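Shown here: the complex without one of its protein chains, the others still in place.
Let's look at chain A:
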Amino acid sequence: QVKFDSGVLLLSTHRLIWRDQKNHECCIAVPLSQIVFIEEQAAGIGKSAKIVVHLHPASSNKEPGPFQSSKYSYIKLSFKEHGQIEFYRRLSEEITQRRWESIPTGQAMQVKKDSQAGRIRAVGIVGIERKLEEKRKETDKNISEAFEDLSKLMEKAKEMVELSKSIANKIKEKQGDITEDETIRFKSYLLSMGIANPVTRETYGSGTQYHMQLAKQLAGILQTPLEERGGIMSLTEVYCLVNRARGLELLSPEDLVNACKMLESLKLPLRLRIFDSGVMVIELQSHNEEEMVAAALETVSEKGSLTADEFAKLVGMSVLLAKERLLLAEKMGHLCRDDSVEGLRFYPNLFLTQS
């Protein structure tokens, strides 16, 4: 094991480069042409994931490096902070494409084309290749079994989709002759399978019993956080808050939206509001955004003019919601904008007040 710890691995069309994170002067590289093949080593307890890079024997005119020679014909790259999946993919691509053969390198590096180097196959390498082939076959077998099972499962899932379509058609034909109970049942079946509701696209969206329950839960969970944040939160904030609190059995974004759509009809103390921009927020019923606009106008007047960023900082709101409030104030005629490349700035609307 060598002492090259804590660095950044870079991949170019020609080389694999490692640069020490602490000492930027320290930088080592391996030409991609030296690579025979690479294999992945999964992470384990106390071990990070690795990529093993098997190399050709060094050519006699190799560039000076940390070691003149080694008894090993491979190097191991240890990914202590992940990224190995993408890196393996990219490195495989570069090795397959062999772009270093067609693209000339830049300055500095002296590339002596040793046409012999690529053709020499040491005995040890053949053994490694055989081992890798066996391992590939074994993995392939596991994968193909998994794929087979997956295909069979999908066949069954497809049947469910067909059935749901046929029921949906029936419902469409018998407009209104389907009981509400049956509609609710049908929706919950669709929810379980993850099939989009082909029939109803109205008020409750894909609302089901589950979403009704969820809506009630949310009303409980969000009361205090909303009070702490001035009565209003964006849906992305809510999504993060709720899921971080849950830890397991998280809500999907759609679950959240569908539940929130039911808040008002369930007469809960929160409601969903959608601004013109498409931004979605949850407000306390007691919250009155239009009243907040009056306060915002005062703040802006005090300062002469404000951007959304400045207003957000001043008032202690997220920039997203600050902007929506200022836009609403503008819509109501209290503020007007100065939209330049310096930024979007809001001023009290003097046309209104000083006429």
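As a convention for this text, a contact is a pair of C-beta atoms (placed from the backbone, for glycine too) under 8 Å apart; a residue touches a chain by one contact, two chains touch by 3 or more; residues count from 1.
Convention: contacts and distances are computed from a predicted model.
Missing chain, UniProt name from the options "Proteasome subunit alpha type", "PIGS transamidase", "Vacuolar-sorting protein SNF8" or "Trifunctional enzyme subunit beta, mitochondrial": "Vacuolar-sorting protein SNF8".
Checked against the full complex, the candidates A:W100, A:F186 or A:F346 give a single residue touching the omitted chain, namely A:F186.
Looking at A:I28, A:I75, A:L132 or A:M160, the residue that reaches the missing chain in the full complex is A:M160.
Touching the chain that is not shown, out of A:E25, A:E81 or A:E228: A:E81 (per the contact rule at the top). Set against the missing chain, the residues A:L91, A:L226, A:L256 or A:L306 yield one that touches it, A:L256.
In the full complex, chain A touches the omitted chain through residues 10, 12, 42, 48-49, 80-86, 89, 106, 142-143, 146-147, 149-151, 153-154, 156-161, 163-164, 166-167, 170-171, 173-174, 177-179, 182, 185-186, 189, 191-196, 210, 234-236, 239-240, 243-244, 248-257, 274, 277-280, 309, 319-320, 339-341, 343-344.
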